[in-house]
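Heads up, one of the protein chains got dropped from this complex, but the rest are sitting where they should.
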Amino acid sequence: MLLLNCPCCGVDADETELAAGGEAHLKRETVGAEDEAFEAYLFMRDNPRGVHFERWRHAYGCGKWFLAARDTVTLEVFGTYPAQTKKPPKAIENALKKKRPDWKGWA
Amino acid sequence: MSDAISALSGAHATGYVTVTEAGLRGMITLRGDLGATKLKAAVKKLIGADVPLVRQNTVNADRGVAWMSPDELLLMVPHAEAESCVAALAKALTGTHHLVANVSDARAVFRVEGAAVREVLAKISPADLSPAGFAPGQVCRTRLAQVAGAFWLTDDETAEVVCFRSVAAYVFGLLEHSSRTGSEVEYS
Amino acid sequence: MGMSTRLATGGRLLNRARAVEFNFNGKRLTGYEGDTLASALLANNQVLVGRSFKYHRPRGIVASGAEEPNALVNLGKGGRFEPNQRATTTELFEGLSATSQNHWPSLEYDVGVLNNYVARLLPAGFYYKTFMAPRAAWKHVFEPIIRQSAGLGKAPKDRDADRYEHFHAHVDILIVGGGIAGLQAARTAAASGARVLLVEQTANWGGRAPADGSVVDGIAAEEWITKAVEDLEKMDNVHLRTRCMGAGVYDHGYALAYERVADHLPANGQPRHRLWRIRARQIVTATGAIERPLSFAGNDIPGVMLASAVRDYVANFGVSPGDRTVVVTNNDDAYRTAIALKEAGLDVPAILDARPEATGPLARRARDLGIRVEPGKGIAKVIGGKRVTSVKICAQSGEGAALEEIPCEAVAMSGGWSPVVHLWSHCGGKLTWDETNAHFRPDPDRAPTNQDGEGFVKTAGAASGEVSTANCLKDADAAGRAAAKAAGFKPEPGDAATAEAEEVQPMLPVWVMPQGAGIAKRMKMWLDYQNDVKVSDVQLAAREGFESVEHAKRYTTLGMATDQGKLSNINGLAVLSQSLNSEIPKVGTTTFRPPYTPISMGSIGGEARGELFQPVRQTPIHDWHQANGAYFEPVGHWRRPYCYRRDGESTEQAVQREVKNTRQALGLLDASTLGKIIVRGPDAGRFLDMLYTNMMSNLAVGKCRYGLMCSENGFLIDDGVVARLDDDTWLCHTTTGGADRIHGWMEDWLQCEWWDWQVYTANVTEQFAQIAVVGPNARKLLEKLGGMDVSKEALPFMQWADGTIGGFSTRVFRISFSGELSYEIAVPAGQGRAFWDALVAGGEEFGLMAYGTECLHILRAEKGFIMIGDETDGTIIPQDLGLDWAISKKKDDYLGKRAQARSHMTDPNRWKLVGLETLDGAVIPDGAYAVGEGRNANGQRNTIGRITSSYYSPTLDRGIAMGLVDHGPNRMGEVIEFPTLGAGSQPIRARIVDPVFYDKAGEKQNV
Partner (left out) sequence: MKRYSAFAIAREAARYHTGWERAWRSPEPKTHYDVIIIGAGGHGLATAYYLGKNHGIRNVAIIEKGWLGGGNTGRNTTIIRSNYLQDPSAAIYEKSRSLYETLSQDLNYNIMFSPRGLIMLAQTHHEVRGYQRTAYANALQGVKTEFISPARVKQLVPIMDISGPRYPVLGGLYQARGGTARHDAVAWGYARACSDMGMDVLQKTEVTAVRSEGGTVTGVETSRGIIGCKKLSIVVAGHSGHVAEMAGFRLPIESVALQALVSEPIKPCMDVVVMANTVHGYMSQSDKGEMVIGGGTDGYNNYTQRGSFHHIEETVRALIETFPMISRLKMLRQWGGIVDITGDRSPILSKTPLGNCFINAGWGTGGFKAIPGSGWAMAELVAKGEPGPLAAAFGLDRFREGRFIDESVAAGVAH
């Protein structure tokens, strides 16, 4: 039962108050995109055993979407941050490099 | 124009706390830049209180304002004044990007009173309701069993619980069941 | 002679002043307040309490707590009946009624015991090797027999008469287990100021210490416990809970506790169980240890018990298991039982100690009490049927040649102790093998980790693998300290309780007794009493290649009974590793799954039953519907009237009446459930152009437009009418199911993709009651009520206006989902009922009738309007439905546009929407498929289309349907066949026609 801190209202939200939204930082592909790029946008997902960037909505709380960096094996949460960003903030990346030296890094 | 009626027309239950539908309450959703001077002034004028900080709420006699999200407030006024207040706000905020909506009739409000009020709410909400985690002056948007809701303490033994009108009967049922005599947890 | 009885004195948990009457298998028996059902049964010489799962062997009480595998009973009656209740954890109460399980016709004479006589033919996994021929016999002969003989308790029949609830608690430190370790850990943790919750599964504090005669801080454990509890109760930051079992530990500090509030006081108005959902920064498990049986021939015969259990029954309940008890052990602790028995005036013919010598202080005390101690000896065989009558003893080192037969009524065995590691392991805590004590104990360096990657579970006392009272207290203090620190508090330099260090003679691992026992003996050594798994079964599994502990467990069913292997796991594992000539830690353990002991389904469901099972969403007009014969259908959590049945009317008749009346006179629909979302801001138009397939930014203020929404996959997900309220405000109507979904969808795009766009949304669905006034007389009614001008000129089709009607301030939309003259009128929800009533009253003279969702469906189908969820199913794109007119060609993008350009989406062979008219006017069954020529590569009939909606049209008095057909629009007039179900049923033939069946020109709605 996950407990994630909502960066928009500061609440440590119980998993039952959250809605999961899948992989974060997807780049929207649309008209003009190659078939392969569009397929990747819709279906090809990072599914790592380890560090995963993902979307959550504080559905029963402030209603805002936010992003989280989480380990899919230990369920450790490296940090949550607002959804209005195209890549993880430096602070999160640094935390990750410290805690997961073998982490391939963002991209 | 006939008189408006609330969802459960004042339903009441007495267990080891009392649960009462509080009747009609004027409620206005205001979305905008909560830091903007115009907005702050408009709220102050209408409610007589400042824009509250994160997860805070201010109750000022029959008026109040609650922080709902980084760009949303819930303003409370007498039900009869809701429409005029909406108009006033809209006027005051002309030229700024905002949204004002009267949601008075979309809600039901319950008053839960008794020493064990925290305990009763803790049966249906996963939020931390210990005095350390939740105090008067704060608003808690959370899950009430299977529906969304919000509540705040007007004093240490009184909570106001807000939910959507369509599930008023369900939430009343939850509160009634949780506060039934014999269900005391005596958790302090 | 030799029966188990209540002793004249003793029994620290008993209130001998209050006798309690109860009933077992129809016998009226008496116990005392404070008894468990098990102790009361023993006190009444009821040692035989059940039958085993497979061989139906007689089974007696073995243990005194949650680890009991045998003493399971059917408890209670009717709405309070419960199978598989553990007698050792069932508090006795006045009028308790129980029956034993898994036997026929009776406990004493059970025909199922036949299995026992052919046991040799039924080794582990025998069923995998037989019952294969003839094929049908498995289902019809063998399986029913196996199922009937398995299954333990009876199935409840009546609805549960009790209620349940949940409770959420947030604490700094949760401590599980109220023995001296738990109490000490709580004292230490609480002293730091942390919020502490201490839960104990039984009704009593203190755990084993009092029965073991421990001394704490120089006083009897019992006194110390009383004082410790009093001290803790005084502290505001501590909460104590008995009858509350730590059931499971989950991720991020979540824990479940199972409080049996009223099991011991049935029907007193309290919730029966309360499930605690706890968030703890730190969890300390002080869950103690469980004694292991010894594996000797006949160790399952009633009267053979755990040494610690025998001690508990004597000390806690003043119950003698028998006049003569032989003690057999491989460690010092069992001597305490011998001494306790002796001191209670009972006879201990011998202590058989498998160790070559018995030199510890307890052994000395036993000898001083005149008890015969036999080192290096074990049990060759227990003699007895439904009750022990004697034991044959032998040298532990030999093959089991009997040296002597000792008459006795009970055997107290101890194979050493295993810490209760369940809660530690639930969330990934790892174990390490302890050679000295021959058990797995928690490895503090590999604790379960929380959201911060830090360990969040500590263990205290015996649960850590500690044996002596002194060390348990030290360990508990350390655990309390560590937990407080980890939870962010400063533990006081404390005054932990202490106990005298004891000299202990090391235990000797004994997995088979005697060590050289032959196969005949090993086939009589039980590991899992309930599932009838024996030493020989585990050895067979190993021989057949089931080498992983998971394989062996599943093949033999070891540890899969209702006790989840609390007694059998380690012994079985040891036997397995010996058979594989491997070391125990190499073979590993099976995973521990929640709950620690079974918890009621009722408690898991909590308050959510009956009326509170799920929310029912009601519109402001719900009561009127209810009062006027509405037959409701669930739409999401809403209840919507399907139709309004009048006296003597069938559902179909009611629907047809409503359709005819709406077309001919006047219909009223409660449309309040339709979604209403306000979208506002400088970029709102641009946003809606992305959301809808057609253009919304150029909609004029005051006008309405029908729009479609697609997913990024191109599939149609919702539709509805959009109204432009002012320059930067739009009102979007969605389907009933769409309201929350589409609002969330909008916020998703605004927050996560186009966050720099200036748009706000608000879901105002419930602010308004929305009522559709539909039919030729619609305008007449509104004009009668008076107020705003609703003439065609003032308010043309597809426009909206604010104004008053009959004194109500309303917003009126000239839109139609029926093809008739129609006004959809919104009023504040609080006035919805009053407005509805005004319409009903005023409409009488115009033939007004309310109509429901089925009528709505037929009206729209007659007009060929599509319905989300009927014509769409998540795989349909607007182009399939001939809705190209609603897809803007001007826009270079909208959600779903790119997807709709993919090869399969542009495939000319996609089925397209058409109307279908049966040749004979019959109604085509909903969901029917049209068949083409031949079969596909998998031998399935080729299909060329399917029905999406099909109704009897009262207006046209014939069956009408819409469907998706291969190249349908190009095949107008063609007749296709829809096979129907059932033997010999004839296919229905239908002609492909235009989907608009009624008023093709659309004149009626535009007047």
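For reference, chains read A, B and C in written order, and residue numbers begin at 1 within each chain.
The rule is short, and it goes like this: a residue touches a chain if its C-beta (ideal position, glycine included) is under 8 Å from a C-beta of that chain, and two chains touch if they have at least 3 such contacts.
Keep in mind that this is a model prediction, so the values were computed, not measured.
S.K.: For the chain that is not shown, enumerate the shown chains it touches in the whole assembly.
M.R.: When the entire complex is considered, the left-out chain reaches A, C.
S.K.: Would you mind spotting which of C:594, C:629, C:702 or C:847 touches the chain that isn't drawn?
M.R.: Missing-chain contact among the listed residues: C:594.
S.K.: Return the single residue from C:713, C:831 or C:1005 that touches the missing chain.
M.R.: C:713
S.K.: Quick one: say which of C:899, C:913, C:962 or C:976 touches the chain that got left out.
M.R.: In the full complex, the listed residue that touches the missing chain is C:899.
S.K.: From the listed residues C:370, C:545 or C:984, report the one that touches the chain absent from this view.
M.R.: For the chain that is not drawn, the touching residue is C:545.
S.K.: What is the set of chain A residues that contact the non-displayed chain in the whole complex?
M.R.: On the side of chain A, residues 1-2, 15-16, 19-20, 22-23, 35-36, 38-40, 42-45, 47-49, 52, 54, 70, 72-73, 75 touch the unshown chain.
S.K.: Touching the absent chain: which residues on chain C qualify?
M.R.: Those residues of chain C that touch the unshown chain are 53, 80-84, 120-121, 123, 126-133, 135, 138-139, 143-144, 146-148, 150-160, 248, 250-251, 254, 256, 277, 426-428, 519-520, 523, 536, 540, 543-548, 550-551, 554-555, 557, 562, 564, 593-595, 598-602, 604-606, 608-610, 613-614, 616, 633-634, 642, 713-714, 869-870, 873-875, 899, 902-905, 925-929, 931, 936-941, 943, 946, 979, 981.
The definition used in the following text is that only the chains that are shown with their structure count from here on.
S.K.: Comparing B-C against A-B, which pair counts more contacting C-beta pairs?
M.R.: More contacting C-beta pairs are found at B-C.
S.K.: Using CA atom averages as chain centres, what separation in Å is found between chain A and chain C?
M.R.: 28
S.K.: Between chain B and chain C, tell me the centre distance in angstrom, where each centre is the average of that chain's C-alpha atoms.
M.R.: Centre separation, chain B to chain C: 32 Å.
S.K.: Among all residues of chain A, which ones touch two or more of the remaining chains?
M.R.: Touching at least two other chains: 14, 59, 63-64.
S.K.: Please output the residue numbers of chain B that touch at least 2 other chains, ranges allowed.
M.R.: In chain B, the residues touching two or more other chains are 126-128.
S.K.: Within the complex, which stretch of chain A touches chain C?
M.R.: Answer in residue numbers: 1-4, 14, 19, 21, 28-33, 35, 38, 42, 55, 57, 59, 63-65, 71, 74-77, 83-84, 99.
S.K.: Considering only the defined contacts, which chain A positions touch chain B in the complex?
M.R.: Touching chain B from chain A are residues 8-12, 14, 16-17, 59-64.
S.K.: So in the complex, which bits of chain C are touching chain B?
M.R.: Those residues of chain C that touch chain B are 163, 165-170, 195, 236, 239, 268-271, 274, 277, 279, 607-608, 611-612, 614-620, 637-638, 678, 680-682, 758, 760-762, 764-768, 804, 807-809, 828-831, 833-835.
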